[in-house]
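I'd like to ask some things about the structure below.
Showing chain A:
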Amino acid sequence: MATLADGLHLSVLAAAAEPAAIAPAIGLYHYLFVSAALFALGVIGFLTRRNLIIMFLCTEMMFQAAGIALIAFSRFHLNHTGEVFVIFVLTIAAAEAALALALVVLLFRRKETLDASEWAALRG
Partner candidate 1 sequence: MLSFLLIIPLLSALAIGLAPERASKGLAMLGSLLALAAGAAVVASFDWGRGSAFQFAAALPVVPELGVTLSLGVDTVALWLVVLTVILQPLCVLGSFSAITERTRTYYASLMALQAAMLGVFLARDLIFFYVCFEFTLVPMYVLISLYGSTNRRKAATKFFLYTFTGSIIALAGLIYVAWVAATRVPDAAGWTFDIATLRSAAQAHLSPTEQGWVMLAMMAGFAVKVPLFPVHTWLPLAHTEAPTAGSVILAGVLLKLGTYAIYRFVLPFVPVAVVEYAHVVAALSIVGILYGGLICWVQRDVKKLVAYSSVAHLGFCMLGMFALNAAGVQGSILYMINHGLSTGALFFLIGFMYERYHTRSLEEVGGLGSKMPIWSTFMVFFMLASVGLPGLNGFVSEFLCVMGAFQSGAYTLGPGGTAGPLGPWYAFIAGFGMIVAAMYLLYMTGRIVFGPLREPPGHDDHGHGHAGSHEGGGLPADLTAREVVVLAPIAALCLFLGVYPKPLIATLEGPVNDKVQMVLSLGNAAGAAPAGAAGGER
Partner candidate 2 sequence: MTGLMGGWATLAAAGGGAAAHAAPGIPAPGAGSPIALLLLGLPLLAAALCGVFAATGNRSKLPAFTSVAALGACFGIALMLFLNWNGQPATARAFDWISLDWGAGKGQSFDAHFGVYIDGLTLLWMLFVTGLATVIALYSMEYMSHDVGLGYCRYFAAFNLFVFSMTALVMGDNLLMLFLGWEGVGLCSYLLIGYYYKRAAAVAAAKKAFIMNRIGDLGLLMGILSTFVVFGTIEYAPLFQMIASGKTASGAELASHWSVWGIPLMFAVGAFGKSAQFIFYTWLPDAMEGPTPVSALIHAATMVTAGVFLIGRLYPLFTADPALIALSVVAWAGVITALWAATIEMAIFDIKRVMGYSTISQLGFMFAGMGLLTPTGAAFHTFTHAFFKATLFLGVGAVMHGFGGQLDLRRLSGVMWMRGFGLVGIAMLVGSINLSGVPFTAGFFSKDVILAQAFTTPGTMIWGAQAAAWLLLLTAGMTAYYTFRTFLRVYVGPREFVPGDDAELLDLGRHPKGVSLDEWHAQHGHGHGHGHGHDDHGHGSDHRAAVRPDFDPTTEEFDPHPPGWSMKAAIGLCMVLSILAAGVYFMKPAVGNHGGWVAGMVGQSSAAFASPGEHHGGAAEHAAKLGTFLGYDPHKVMYYVSAGVGLIGILIAAFLHGPRGVWSLFIGNRTSAAVAPRADALANLFGPLTRAARNKYYVDEIYDALVRTPLRVLAHIFHILDQGLVDGLVNLCGALPRMLARSLRPSQSGVLQGYAVGMAAGLGLILIVVWVLMLR
């Protein structure tokens, strides 16, 4: 349990390679790592891709990264709050997706492109 407890601190993540800290099972920090990676990927994708739909999917990735973290913590804390949270997050994500698709359609109708950089009339 001690290693899991240590996992609360990010600094421990870095020290995960220490032999003593190697746990036989997949621990909290693994999940957290995946979550962080997913989040980072989402961010990077959002910043680099120009297609509005892909950008939206990247934000969804970031949402789901948070979801993974929540589930992992929920498991770690042995309560269900995190899991409940995730369900709500999924709902919201769905709502956002609906909104996003509507918007995308609207935009595509007007300019026939989904390149985000086409929309830069407002500036300064």
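The criterion applied here is as follows: a residue touches a chain if its C-beta (ideal position, glycine included) is under 8 Å from a C-beta of that chain, and two chains touch if they have at least 3 such contacts; residues count from 1.
Keep in mind how these were chosen: all candidates are chains of the complex that A comes from, given by their letters.
The structure displayed is predicted, hence computed values, not measured ones.
Undergrad: Given the candidates 1 or 2, which is the one that touches chain A in this complex?
TA: Result: candidate 2 touches chain A.
Undergrad: Given the complex with candidate 2, which residues does chain A contribute to the contact?
TA: Against candidate 2, the touching part of chain A is residues 43, 46-48, 50, 55, 116-117, 119-124.
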